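Could you have a look at this structure, given as structure tokens, before my questions?
Note that this complex is displayed minus one protein chain, with the remaining chains in position.
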Amino acid sequence: MGRMLRLVITIAGKDLRLELRSRTSLLSAAVFAVLILIVFNFARDPTAISTIDLGPSVLWVTVSFAAVVAMNRAFNVERENAAFDGLLLAPVSREVLYLGKYLANVAFVLVVEAIALPLFVLFFNLDIAHALPGLLLTLLLATAGFVAVGTLFSAMVVRTRFAELMLPILLLPFMVPPLIYAVKTTVLLFGARPLSDVAEGLRFLTLYDVVFITLSVLLFSAVVDE
Amino acid sequence: MTADLGSARAIMRRGALITGLGLVGIGVVMVLAIGYTPVEINQGPAQKIFYVHVPAAFTALWIAVPATAFASLLYLWLKDPRLDRFAAASAEAAAVFCGVVLSTGPIWAKPIWGAWWTWDGRLTLTLFLFFLLLGYQTLRAAIRNPLERARFSAVISVMGLVLLPFIHLSVYLWRGLHPKPIVLKPSAPSLPPEMLKTLLIGIACALILYVGFVTCRYGIQLARDLKESADAA
Partner (left out) sequence: MTFAEPPLVQASGLTRSYGAVRALRGVDLTLHSGEVLLVLGPNGAGKSTLLRTLAGLLRPQGGTVTVAGRRLDAGDHDARRPIGLLSHQSLLYDELTLVENLMLAARLYDLPDARHRAEAALDAQGLLGRKDDRPRHLSRGLQQRAAIARALIHDPRLLLLDEPFTGLDALAGDRLRELLAAHRTPDRAMVIVTHHAAEAWDLATRVGVLVGGRWAYEAPRPAELAPFHLTYQEVARG
């Protein structure tokens, strides 16, 4: 067990170090998020829709698109010099490989969200301090869910011809349930509803996470073992 | 595997025959729907599309999709290419039936509810299923290696199957309704016998069509696989 954890951290750490060195994905995802926020800001009519009503949707659209951009990198980096073969050769189980990649991806997407969230608050001039703990929890749970599926799918699409396009095509239906619950929960949070009201949404997100992380771990070997 | 082009063509012919039979059946259903069944009091003549819509929805959701997912799971275990061909054929058939549901749905909805599309829970689920099936086809088209294609398709189908209940739950939440079971019961609790008979015939014909499509498509895929390997060798 300790060995598994150590290996997961080694692999996740390797990915984090690689990304920090090249920074391409992180930057593209962050820039993308900022651009979406700016477009939304200019595209809406402030007299027609209040920011409190539009806010949650804008936030979650931004988060999900940026997440897809960030996740594309996960297996691209393994293609250079057939580095992934090095991981597959080692006496490391496929579950551990998946979890290492998954953790690194969650970290990246959380970083992009950490950049997008303050900008969102700034551009939309929202006072959501009261909602912050609940919102952070929702962000974490929803991210954990779609990154689980995204990590598995990016391992598949990396060798297809239109990898950057294939990932969103395959992934978006899987992002809809967590998005629906995340948006609903965010609406309740912004409306200053107590945490007990949002419990149902958080429970659903947790269920989604547990089911899809487990399933992705189990199916990873079918994807990477030829 | 000693299949050859001849047997592939034989399968295609058989499939075409069964499909033809199914189409004739659907024609009969439509005639019955127009002439034989009574007009529903609340919904008027537009309701008659129900005899096509419901069988298509039932076949897609309860026959084609589970068959695809089950064949995919078996493929992951047994690695038999015939399972992959069947899964792909069944997925295409499912997509066709979903297409029928999604086109007859608005035709039914417009005269009754006044709008082409209403984000009705079941229709929305079918829409997402359609997107999943499109994704499945797109993925298959993008992979050349047949072993990889089979494996990846199987993974996507299993994930897609598990996703369906989550979509069902979340769509109902979004609509602010409590989840209802997706059992395709007609609006009235009991149907007059003419309606019931026509509906059952409709379902039987849809099933025949499904078998026909899958057989035909299986044959086409087999022929393609044989050609692909003949080219490669």
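In order of appearance the chains are A and B, and numbering begins at 1 in each one.
The rule is short, and it goes like this: contacts are C-beta pairs under 8 Å (C-beta built on N, C-alpha and C of every residue); 3 or more make two chains touch, one makes a residue touch a chain.
Quantities reported herein were computed from a predicted structural model and do not represent experimental measurements.
K.L.:
From the list B:V24, B:L147 or B:L196, which touches the chain that is not on show?
P.N.:
B:L147
K.L.:
Identify the residue among A:V31, A:V77 or A:L140 that touches the chain left out of the display.
P.N.:
A:V77
K.L.:
Among A:S28, A:S57 or A:S93, which residue is in contact with the omitted chain in the full complex?
P.N.:
Selected residue, touching the omitted chain: A:S93.
K.L.:
Identify the residues of subunit A touching the omitted chain, counting contacts across the whole complex.
P.N.:
3, 6-7, 10, 14, 17-18, 21-22, 77, 80-83, 85-94, 221, 225-226
K.L.:
Please identify, in ascending order, the residues of subunit B that touch the omitted chain?
P.N.:
79, 145-147, 225-226, 228-230, 232-233
Going forward, only the chains that are shown with their structure count from here on.
K.L.:
Between subunit A and subunit B, what's the gap in Å when you average each chain's C-alpha atoms?
P.N.:
Using C-alpha averages as centres, the distance is 32 Å.
K.L.:
Subunit B touches which residues of subunit A in the complex?
P.N.:
Contacts found on subunit A: 149, 152, 156-157, 159-162, 166, 169-170, 172-174, 176-177, 180-181, 184, 204, 208, 211-212, 215-216, 219, 222-223, 226.
K.L.:
With touch defined as at the start, can you tell me which subunit B residues reach subunit A in the complex?
P.N.:
Subunit B residues touching subunit A: 76, 128, 131-132, 134-135, 138-139, 142-143, 147-148, 151-152, 154-156, 158-160, 162-163, 166-167, 169-171, 173-174.
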